[in-house]
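Data first, discussion second: the structure below is written as structure tokens.
Heads up, one of the protein chains got dropped from this complex, but the rest are sitting where they should.
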Amino acid sequence: MSRAALLLTGLLAVALVFPWLAGGYALSVGTLILYFAYTSQSWNVMMGFAGQLSLGHALYVGIGAYAAGALFYHFGIGPWAGLPLAVALAALAGVVIACLAFRFGVSGVYFALLTIAFAEFTRIGFDHVSWTGGPGGMFLKVEQRDSIDLVHLRGPPALYYYVMLALTAGALALCSRLLGSRAGYYWRAIRENEEAAQALGINVFRWKVLAMAISAGMTAISGVFFAFYNNSLFPEQVFNTGRSIEIVLGSVIGGVGTLFGPIFGAAVFTLLSEGATEALRAVGWEIPGSKGVVYGVVLLLVIVFLPQGIWPPLARRLGIR
Amino acid sequence: MSFDLVANVAISGILTGLVYGLMALGLSVIFGVVRVVNFAHGQMMSVAMYAAALLFARFELDPFLAVAPVAVAFFVLGYALQAGLINRFITRPEHSQFLLLVAVGLILVNGLLMAFGPDARSVQVDYQLESFEFGDILIDKARAYAAGLAIVTALLLGGFFRFTWTGVAIRACADNYFAARVVGLHVRRLYALTFGLGAVCVAVAGCALTLLVDVTPSLGPHYTLLAFVIVIVGGLGSMIGALLGGVLIGVSEAVGGLLISPSAKSMLSFGLLIVVLLLRPQGLFGRRS
Amino acid sequence: MARSQGIDRRSFTTALAAGVATSLLPLRSARAQPAKLKVGVILPRSGTLGLTGQSCQKGADLAPGVIKELLGVDLELMNADFESNVDTARTRAERLIQDGAHVLVGPFDSGAAAAIAQVAEQRGVPLIINIAAAPQITEQGYRFVFRNFQTATEIVKNGLDLVGELFQATHTAPTTAVYMHVNDTFGQAMTKGITAILPQRTQLGFKILDDIGYDPAAKDLTVEVSRAKATKADFLLLVSRLNDAVLLRREMVKQRWNPMGIVSPGSPGMYEEQYFKSLGKLSEYSISNVPWYNPQAKLTKLVEKAFLKQNPNDKLVFHGLNVGFTFEAILVAADAFKRARSTDPKALAEAIRQTNITDKMTLGGPIKFNAKGQVEGIGSACVQNLNQLPTVVLPSAAATAKPVFPTPGYKKT
Partner (left out) sequence: MTALLRASGLSKSFRGLKAVANASFEVAEGQVSALIGPNGAGKTTVFNLIAGVYAPDTGTIHFQGRPIHGLRPDQICAAGIGRTFQLVKPFPALSVLDNVIVGALRVERTVAAARGAAHAVLRKLGLEARANDPAATLTLSDRKRLEVARALATRPRLLLLDEVMAGLRPTECDQLVEAFRGLHRAEGLTILLIEHVMRAVMALAQHIAVLDRGAVIARGTPDEVVRDMAVVQCYLGEDTEI
């Protein structure tokens, strides 16, 4: 067994027994880590694989959340039935944005700004859609807490943890498959040099759109989870630009374009943010904003001194290629 | 809808837009030359606003007079930021630069929160509640002065780029990085200078804006986005484009607020941004590159 | 930042590591000895709602002392700041429960309340909402969520009734109003209430000419006020938060708009200290019909004494609503603890359900929860800013001054 496989098995084993070891708070932090790992992995398909910088991924989380949430809220249709719709809608949105952007030759920073603009546009738009509750929010009905109802994704916290764990593992497997497939080769070629990729017969436009569709669809699944985990949705919360940045952070801290980076990065930055709160409390320095400053400084240090992210140098040290 | 109403709203939109335009001008200059996306732009401006509010609270210094010290301080800070940090990033990939400035923005927002708490600060001067009256048309005095300051600052900056050797050198850098290096320009120093000048725009706009808007630590990100919208719509690297873009956004949001629900008016800006990016990526007033 | 000298890097790193470690260790706290009730107070002490959260915190801080005196029960407060961020609210709530909180109190904001309610329900720990008006929260089917505050619908009902009383008391009969509201969870809930209830209150005799919703993060309300002014309505019906209320009032003066008055059918903002601080004279005469406290009540005197002891330079009246309802939420918890003689969350929840507190600080009937965990019959007062103080002017039973309406316009001094 290779070192990577060993590490992966070990991690998975720890992750599987974690709910038995951890208290409620740790479990919720664990769920949060997995959530960010998953969304960041999804984002990584676009940026890490295909090289297209999206800063508006909250859009797809929101579409997924609202699609599945609204089906449940208005028609009592459970999340699993809502899932395909959520994925389809988000993928469609991704395709539309990608087609517009790439057809008109929007790229780089401009593309990033375009994705922000679409997300913001949608956020404000949702503020004026009364069917989804507008800014007042959409509140999903909550069932009894001790019954495990997989059909409606209702149950104790551990259920959500395992759902998220399954999703994260699934995303890792999917991304690993993708990376080794024709798509993976083509995307990386496009990322490295679009012109050269095109000269090798790659229809750059089509493959970029595909990357966007897959990334958006994957992200939407986390939105469905988000809706049923939180039970209340507000456009301001869901589509916020800050959300999009959180999604990006995992990959960037962990290592853009790597498979383990997003997972590792999500863990680091979630623990950092929680740890900073605890640490500041421990040293009696509970001033509003102090956590944010610590967070910002650490982020700054990582970016300045570890431009590849934390994972690649660590992997080298562990002897994993 | 009466003419007075539209005229009143449009005029105030133009005036506010000019101030926003000045802020965006700072972004345009930085982006146009250094090619780095300043995602901490609005956050920097909220720092300037705090500085102005603080100078007022401590010394009763009118924000229009506070412009001088704040601008000088910002020039130094901007220069230092570029020279010490961002210059190391000019060859890094875009997402890396973006995160660097996100981190800077985070530190600024939360630093302000730590230093000043969450409550809004404002400046109270006599002319703030006064207006020029032309029949039914009322023009807010503070707003008019702020817009005037924005225009003067933009003109000075324009003059600098056109008539001074350094200004011309900076433009050369913007046009062609390698050529500029080949002819022996100290590019990195010029970059730092540019960032300093961008920061001055931000400082002046921030001081002017304290008269119109109460400042809170969380104000920054909103203005960062606004600055981007203006710069892209107006045309990157076009100085007049940034000002006109500001005016356009100011007026469209103002008039939009009359026609549709005011809470939806920002959709117009983002909608405009999307359309411009797709159809005229060089901006409405920019040259095709 | 001078404070940074306090921490060197190593001690910080150690603390950070320790923080990460403790936050993950399964600390199963002993819940056996019922000597003390641990109350997790979760409020937005920083961020956009920071000021109000800090105001609420004052009510929490004085609670242990007053309640010890009142019920002889020992309380331990565990404070958490959710930074006006719903996600943080969620993890902070988890953390409080993990650290052994027997009951949660908070969080002022409906969005956060919805998130915390979810956690409370999952962990089976009672949450007593101090302030948060979105009606849906007590309609989602939670069993561990209680609210001692009016829902938006009730606020609107009471608020509009008080508007009627105001007209009667001042012998005025405005026929038109322009309605402005902040477009967030709270404003939306209020708007829904008003659209439903106003048509039933035909005796009020005014109609709404325009409905202007604005962005809660609005920096500039020029357009909104211009549009409102253009309706030439008799008075302004306003549902606001704090910052926007300040902004709006100033803009009205700039645009020389002097309607008969500004009346809030029940929203924060105009009775809060910052409103007076930022606006000075301009704050005068604004009217808020809000859930309020009874200045005459016995409990109020007790609370006020404690409040002044802790905040010698403050006045209770500026924090009345926030302090009152936060204090009462903790009181409910303490009272249930006393009766249940246990910190077991299920027992506590059961006891809370049986609450019947008649000796209270806020206006209205006794604190009794219905099947959904909602208290009904909380009273409102018409509070007008007079002589730089929020002053109860209606209902006459609790009033300390007469209402002024129409209000005199702003004059430059």
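For clarity, chains are labelled A, B and C in written order, and residue numbers in each chain start from 1.
Everything that follows uses one rule, which is that contacts are C-beta pairs under 8 Å (C-beta built on N, C-alpha and C of every residue); 3 or more make two chains touch, one makes a residue touch a chain.
From a predicted model like this one, the values you see are computed outputs, not experimental measurements.
Remark: the absent chain touches shown chains A in the intact complex. When you scan A:I202, A:V298 or A:A315 for touch with the missing chain, the hit is A:I202. In the full complex, chain A touches the hidden chain at residues 180-182, 185-186, 188-189, 192-193, 195-204, 257.
In the analysis below, only the chains that are shown with their structure count from here on.
Chain C has residues 46-47, 50, 183 in contact with two or more other chains.
Multi-chain contact residues, meaning those touching two or more other chains, occur in chain B at positions 111, 113-114, 117-118, 261, 263, 266. For chain B in complex with chain C, the touching residues are 1-2, 4-5, 8-9, 12-13, 16, 111, 113-115, 117-120, 122, 124, 128-131, 138, 140, 212-214, 216, 218-219, 222, 253-254, 257-258, 261-263, 265-266. Of all residues in chain A, only 21-26, 28-29, 32, 127, 133-137, 139-145, 156-157, 229-232, 234, 236-237, 271, 274-283, 285-289, 291 touch chain C in the complex they form. Those residues of chain A that touch chain B in the complex are listed here as 47, 53, 55, 100-101, 104-106, 108-110, 112-114, 116-118, 120-121, 124-125, 127-128, 135, 241-242, 245, 248-249, 252, 256, 287-293, 295-297, 299-300, 303-304, 307.
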